[in-house]
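Here you go, one structure.
The complex is shown incomplete by one protein chain, all other protein chains being positioned as in the whole.
Entry: chain A
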Amino acid sequence: MKKVLFCLFVLILLAFKCEEEIQFQDNQRLLLKARLVNSEGNLFENIPVEVFASREYYFQLNDQIRNDFDEIIGSGSSNENGDISITALKPRNASNIYALFNFKGSQAFQSEFAPLIVNFINDKELRNNTYDLGTVVLDKVQPFELIALRKTNQTDTLQYSWRYNRGVKIEGSNPIDNYYFFDNDVRESGFNELLPTDILKENTFNVIESDTIIFDYQLINNGVIASEQLQIIVNEQSGSFEFEF
């Protein structure tokens, strides 16, 4: 009787395990196509791409967690024309199919460009067993200077902080509307203050060229007398932003 119960227990465990895992469809292959360019329209060669299927709606940024829950269904790299054409297995029970471009850990990873994640590929039109992502832009990672300058206000203390994407771009998402931005794996932040005796403070950090920096500040003089949140669009600045008060 105990043996029977034990076997039943194992079978139930196996059933749950199988349900969790991505399963593949018989007699099916997919093709994922894209053309990789940078923001100036130049083509990328030999950029690594991995396509994952996940049972969850949101992918895992942590590599180890991702490998536990998500399943790689195809991989490849761009050719000399920047074209990507990846043969992939067709998952039976995926909630999300996503692709990682220029991911870290690969030998061909190009650190001057931000890793890019294209999410919910399975929501795109599947025509001729092909998901065509069209032109995909890889953004440069560039240094950005944040300057706080005291000009007219000689009495208040300025406290300010900034938040930005650490180095992973999620297609179609800015920090302001990005679910993942609340994840510490994605977000980077800093803090500084300008005392009444200080005139200038500068901070330099790397940002993604198409990104947005969230800048929060408050002026303090026996309590907070002013506060505001600004959105600094990196592309609209020339490598720096100066906050004067």
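Everything that follows uses one rule, which is that a contact is a pair of C-beta atoms (placed from the backbone, for glycine too) under 8 Å apart; a residue touches a chain by one contact, two chains touch by 3 or more; residues count from 1.
Operating definition for what follows: contacts and distances are computed from a predicted model.
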| item | value |
| --- | --- |
| Chain excluded from display, named as in UniProt, from "Inositol transport system substrate-binding protein", "YceI family protein", "Outer membrane protein beta-barrel domain-containing protein" or "Polyphosphate kinase" | "Outer membrane protein beta-barrel domain-containing protein" |
| Full-complex contact with the absent chain, from A:S111, A:T130, A:T204 or A:Q231 | A:T130 |
| Candidates A:D26, A:E40, A:E80 or A:E125 - the one touching the absent chain | A:D26 |
| Interface residues of chain A (partner: the chain not displayed) | 21-31, 71-77, 85-89, 128-130 |
